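Data block below; observations after.
Up next, chain A:
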Amino acid sequence: MNWGAWGVQTIQVLLALAIAPLFAAWLQMLRSLLQNRRPAGLGQAYRDLRRLFHKESLLPEGSSWLFRFSPYVLFGTKVMALTLVPLVAVNLPLARAADVIALVGLLAVARVFQVLAAMDTGTAFADLGAHREMLVSALAEPALLTAFFIASLLAGSTSLSTIALHAQQGMFSLHPSMVFAATAFFLVLLIENARIPVDNPATHLELTMIHEAMLLEYSGRHLALLEWGAQVKLLLYVAMGIALFFPWEIADQANPVALLLACLAFVGKLFLAAPILALVETLLAKKRLFRVPEFAASAFLFGVIGLLTHFMLGA
Partner candidate 1 sequence: MHPAMDWFSLPSLLKFLAAWMLLLSFALLAQRRLLSLIHLLAWQGVTLAVITSLVAQLTDDRLLWLSAALTFALKGLLVPTLLHRILRRLQVRGDVEMSLNVTSTQLIGIVLVIFAFALAAPLSGALPAVTHGMLGIALAAFLLAFLMMITRRKAISEVVGFLAMDNALFFAATSATLGMPLIVELGIALDALIAFVILGVFFFHIRESFESLDLHWLERLREDQ
Partner candidate 2 sequence: MILLWLLGSAIVGVPILALWGDGRKGRWLFIAINFLVLSCSVLAAKDFLQQGPLAAMGEELRMDAFSLILVLLNSVVGMMTAWFSAGYWQQEVQHHHFGKGRQRLYHAMFQSFLATMLLALLSNNLGILWVALEGATLSTVLLVSLLLSCESLEAAWKYFILCGVGLAMALFGTVLLYFAAQPVLGTGAQALLWSALHHHAASLNGTVMALAFVFILVGYGTKVGLAPLNSWLPDAHAAGPSTVSAVLSGLLLNVALYAILRYKSLADAALGPAFASRLLLVFGLLSLLLAAFSMLRQHDVKRLFAYSSAEHMGIICIAFGLGGPLAIFAGVLHMLGHSLAKTSVFFSVGRAIQESDSRELEDLHGILASRPVLGWSLLLSVLAILGMPPGSLFLSEFLIVVASVQHAWFITPLLLLGLGTAFAAILPRLLQMLYGAPNSPKVILSGKDLRPAFLQILAVMTLGIWIPVSLDGWMHSIVGILQ
């Protein structure tokens, strides 16, 4: 048993769990600044989570075990996904358990449970959100898969660690197909994490909600877990993007210096990723719901062109 590697693994997961609310708060702060509002401060997400954990959790009448069970399932799958993605180091023990396809599958499991729980409540808005979520994700998932396929084809393996290692050696960052993969991935990131232009995470208008609608009935610790889970999901996607496209300084050895450097690099990249995301969100407007499937289809087709570029042009 390689205690060092397990230790790194645990540290990685804990680091991610701790940073996720911070990242979300940093993103929110940038958005506020860009929109000329007063930011709420970097600790706001932590304060929100603490508040929610202290509150009583109410259950809707007529809801079943699914409702209570889902937040834990969601959070659990997100944590499991964190073990798969190389945040600060590659070739960690649990990373060998699954590859990118399984990762997408894990996220799909989370989604299914969230949707079922929303439908379980029996209220109209949650149901609405659930339907919309499935519509949008049905188109976004293939897009994500094509982006991953391109990266796997270039690296010769579907394991995210191998992909990251290959990318690190500068072998395919500038391939034309990776350009398309990056675009597809970015669009899916916007879709899956309920960012503008797909869904406004700060909206209170139920008729325009996709993700928020499914959380309407939750309260207390369940809501805390779901919020935290959503923040972890955002971090996860950004980390996946970093691992695929900007993977330098991810440690591939277990020595402490490399690990420290990797942690700093990771935090630095997150710091830089947030302004880009905030800028995109501020400059674009939210699309009408009927245009969102088009958006997702575009993402998929970008991925397809990337695959074509790879296969037919050998690039």
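By our rule, a contact is a pair of C-beta atoms (placed from the backbone, for glycine too) under 8 Å apart; a residue touches a chain by one contact, two chains touch by 3 or more; residues count from 1.
As a selection rule, all candidates are chains of the complex that A comes from, given by their letters.
Note that the coordinates shown come from a computational prediction; the quantities given were computed from them, not determined experimentally.
Here chain A touches, in this complex, candidate 1 (chosen among 1 or 2).
Chain contact summary for the complex, chain A toward candidate 1: residues 168-171, 173-177, 179-180, 183, 248, 291, 293-294, 297-298, 301-302, 304-305, 308-309, 312-315.
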